[in-house]
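This is the structure I want to talk about, given as structure tokens.
A single protein chain has been omitted from the complex, and every remaining protein chain is retained in its original position.
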């Protein structure tokens, strides 16, 4: 291979730029050229390409977001769009593609692979919800952003002896809520993977109040229910006034954490290696501290499983 | 004077602890004892007192929230509650009271003063809405928290070329929105002090889009309207999808900024001086870098005026 | 067991407080009382004990340093001091001890174990240099502090096109330098585990300059040589002016990262479990995301091995 392309797709995640940088530098290390594709699959279809030299990825390792932009492009499900994308790449002499994104992006990559164009996926999403890899790029940063926000909220909660519900991201996967709950010392955590027990949450609130610990933090993943809805339910049952904070989009941004940058560096380099060794339709990931590659289909058809031992521990520590 | 008391009241603000520390240390410097009152005016009424020595205020200068807790206590408007509070203080030999809080707290302090108990107010609120002082303790920290959040949101806005509305605190006073707008380079800012011009906001959105700057940040003070309502209006008029982030309570917490700590130190020390010099019914504040004191009534009856030259500048710089 | 004790020893590390909290809460969950020992082994010898209830560990999960203080106490190597410590604990009805610290602290714990007092060690040190566990509490936070500092230095390095040497902690173990190098995109990294190649470092500097990338960051672990010494060597060889930043003690402090808090929570809980199940002379650690326990002696006699694949990758990415 002489030339490969790289794009970012789906929701942006901190560390995507570090991954782009690693792809470019590892490829250059092997004498391979790298073309950046702007605006994800839409840019692939429209031929929105630019050659990335070492200078083009200078000073981006620490930046949130993605220098290559990201976009939704539902049309890409259709064959003609995919074929056009492949044609565009072949015209430029591009022989392989690295796709950085979530499982929606992996599907697009798999379809290109099936039409004969070698693709490798890098897991870039704050939700940590991709099967086959223990961590995704962006998760650790999002987690630190969440606990930093909860530390701030706790200042107010403690000073006013209030109960707060903090709604965090996570539709199907509760990893952010789960880890943040343990890291921030939340009194209760609600995740999509586990049935919540309203009576237990209420008992916990009342137990705290009884031993004069009058403030309380409850974390709820957006996939369980909106924070405001939970507040209303709890207020009706307990008569306690409850405040709500929806963390929202701040969870996606910010300079990537050390872990995310190192992970991005390792996965970016591995993706290039896989392509150069002839791999196609592969995803890269981390398992037991080792960087691995496996089938893209396994990644988006499989299920990421949250570590529910953290859920149990969280409960034990918030007696 | 041999003994004074200090309490925090109203919404907590970063730097309140630094102010408590300064009150205690300045008083100790003059050989005066300081009693901390827990839970604001409620604690004053209930006699929830504790003698604060130097060790008691060690390691708090950098902490958000308030070590003395804060609480709403509407009953304190009534004479008998105020008289009981004064009785409690006199029983303990307390001869003066420092109240750290917003203008609601100042009213309580003024009523005690009118009943013969010397009080001095220190402006502690993130809203920067107290007349007679250019800055209040907590404003600068809140501002930095807001721009840090907007920087994160901008990462996503840029990567996805989205328009975001960020709702910040400020019911009657637009200082946070105004300063944050300038500091974060927002495209439009809506504050309670100025009529907003929907057509102009829309024109600005469309002008940006026309020169391929497809992302945009609009800041709205909660006192103007909820962010979600503004989003709906703009979406209907422009067809552009708009995301909303309500920053909420994270704005109140966090370690105080350098400015807030220095301001807290200066105002806390001044409050003690005023009491020791026989001042009563006074507020302390900063004007032209000089620490001043003035009538408490002036503080809560007067109007804080936002610096609207920043509003004009903000518009000019967001062409 | 009805009552156990906990202490922190050696250099402080962010997350020690979160570990103390987990020990107390997990023990309380099982109905066991926890005594906090102040000032490490010195406090054990002097009987500097305090019963810790749930309230005593409230609001500390996010604090750097250690609430129980730490101290050097070389005398503790002697039998009589150890016997006195055991006597003190037995007098208070304490039946087991949790020691949070580095390998020096583990030795003390092992000696108490050998004299018949059950001890369990929790790895708390920023250096990540304890055998048998992949991570120690504090390492991730220190790493984030280091890359945050390097990001700041890079602003200046880029603006002035300077070369900087950043000296980081790590006498025998290069983990901080190694990970920070990859995370911060350093041009060269010097660690104690690998012979450095001066010619290569110089070549790298000159290669960057040749392609008009005039700034450069070199990270050196203190165990290799002082940053100022390296600067002098490189200046003599290249004629390039080199600036030095010694990060020093800021690396030990700060609010613990999410990873460190979760790790502290898991290890703290495990330590209590091990004691309650009759374990003695054990260390707890993390391997392949699983919390394990193993012999204390193995921990301080074995060698922690840095992941040198990161070293190779770091070189490839900094072409």
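Just so it is clear, A, B and C label the chains in written order, and each chain counts residues from 1 on its own.
Here is the rule we use: contacts are C-beta pairs under 8 Å (C-beta built on N, C-alpha and C of every residue); 3 or more make two chains touch, one makes a residue touch a chain.
Remember, it's a predicted structure, so these values are computed and weren't measured experimentally.
Of the chains displayed, those contacted by the omitted chain across the entire assembly are B, C.
Looking at B:85, B:182, B:230 or B:250, the residue that reaches the missing chain in the full complex is B:182.
Only one residue in the set C:26, C:107, C:154 or C:261 touches the chain that does not appear here, and it is C:154. Mapped onto subunit B, the interface with the missing chain covers residues 21-22, 25-26, 28-29, 54-55, 58-59, 61-62, 134, 140, 143-144, 146-148, 151, 154, 158, 179-180, 182-185, 211-213, 255, 257-259, 261-262, 265-266, 269, 288-289, 307, 310, 313, 316-319.
Panel shows subunit C; residues 8, 11-12, 14, 16, 63-66, 69-71, 145, 149, 151-156, 158-161, 164, 243-250, 252-254 of it touch the chain omitted from the view.
Definition applied: only the chains that are shown with their structure count from here on.
In terms of inter-chain touching, the protein chains here are arranged end to end in an open line. Bringing subunit A onto subunit C by least-squares fit of CA atoms involves turning it by 180°, to the nearest 5. Separating the CA-averaged centres of subunit A and subunit B is a span of 35 Å.
Our note on geometry: subunit A versus subunit C, Cα centroid distance of 28 Å, whole angstroms. Subunit B and subunit C have centres, each the mean of its CA atoms, that are 39 Å apart.
Subunit B has no residue in contact with two or more other chains.
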